[in-house]
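Apart from one protein chain that is not included, each protein chain of the complex appears where it belongs.
Moving on, here comes subunit A:
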Amino acid sequence: MVTKTEETQLNRLESQVDNGGGGAWEYLCLVRKLKVRRSDKVLKHGLSILNDSKKRSSLGPEEWTLYEQVAIAAMDCHSLDVAKDCVNVLQKKFPESKRVGRLEAMLLEAKGSWGQAEKAYSSLLEDNPFDQVVHKRRVALAKAQGNLSGAIEWLNKYLETFMADHDAWRELAEIYVSLQMYKQAAFCYEELILSQPTVPLYHLSYADVLYTLGGLENLMTAKKYYSSTIELTGGKNTRALFGICLCTSAIAQLSKGRNKEDKDSPDLQSLATAALEKEYKQRASGKLSVLTSAFKSLKVSS
């Protein structure tokens, strides 16, 4: 989870390092801690540290973690020879290590030799059947080959054992959404909200999936989750505000024939539209006219 302070700190360090100031090692540590994917910058600055033998020796035992980080970043940037060199260095230092074996299998995956990578992962799993990262890499391998149903199967098996892994639930939800299996995706998001109820982004994604599914009940639940997103983010989430407006108009359209249950929906919609107009006036005043005409068309149809 990246909070706002951490994000500003990361951006500041990034601009500092990019413009030639020092602090490359702190930047790399922060990237590793926050688990963001900045492979090109990691590769550039990591190599600058590793190629300078003085800086490298000043790192001490952290040097090997840096080799691993740079190896993965190199694979992501498709600089496979850099990755191979890093993995070789690590292999010389730690000859019988599972972690290095995993890196080698990732290198095979990056090269595109799917069969060999699959064999490498299976053999790693035989030695240690409870290695979470290797399970997840196997899922990623299936995903990379385009075999999404295979990836779903592996991921479900993984989640039967390791039910508390939020990243895996999120990945499963995203795969389901990409395959348009929205009911299953909704289930995954429900699991996520149960385990981490204060993260607004899960509420938002869940509400999006429910809105896509459609139907009166789903729309009402989606409106509730958009509202909880707004509450958790202090009213700053534009997407949730739009979600409320759209949900209200869709609900009104669906329940036109039936008896109108006028709870507090007119208040909520007018509040949401007012908040959106204020935000647009502040940030993109040129688009304000487009916004007001969109709202008019929503109200007309509802």
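Here is the rule we use: a contact is a pair of C-beta atoms (placed from the backbone, for glycine too) under 8 Å apart; a residue touches a chain by one contact, two chains touch by 3 or more; residues count from 1.
Criterion: contacts and distances are computed from a predicted model.
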| item | value |
| --- | --- |
| Per UniProt, the name of the complex member that is left out, chosen from "T-complex protein 1 subunit epsilon", "Membrane magnesium transporter", "Rab5-interacting protein" or "Ribosomal protein S2- flavodoxin-like domain-containing protein" | "Membrane magnesium transporter" |
| From A:Ala144, A:Met181, A:Leu213 or A:Leu254, residue that would touch the chain that is not displayed | A:Ala144 |
| Contacting the left-out chain in the complete assembly, out of A:Leu30, A:Leu59 or A:Cys77 | A:Cys77 |
| Contact partner of the left-out chain, one of A:Lys35, A:Lys54, A:Lys183 or A:Arg283 | A:Lys35 |
| Positions on subunit A contacted by the hidden chain, ascending | 1-5, 7, 34-37, 43-44, 47, 50-51, 70, 72, 74-79, 81-82, 85-86, 89, 106, 109-110, 112, 133, 136-137, 139-140, 143-144, 167-168, 170-171, 199-201, 233-234, 236 |
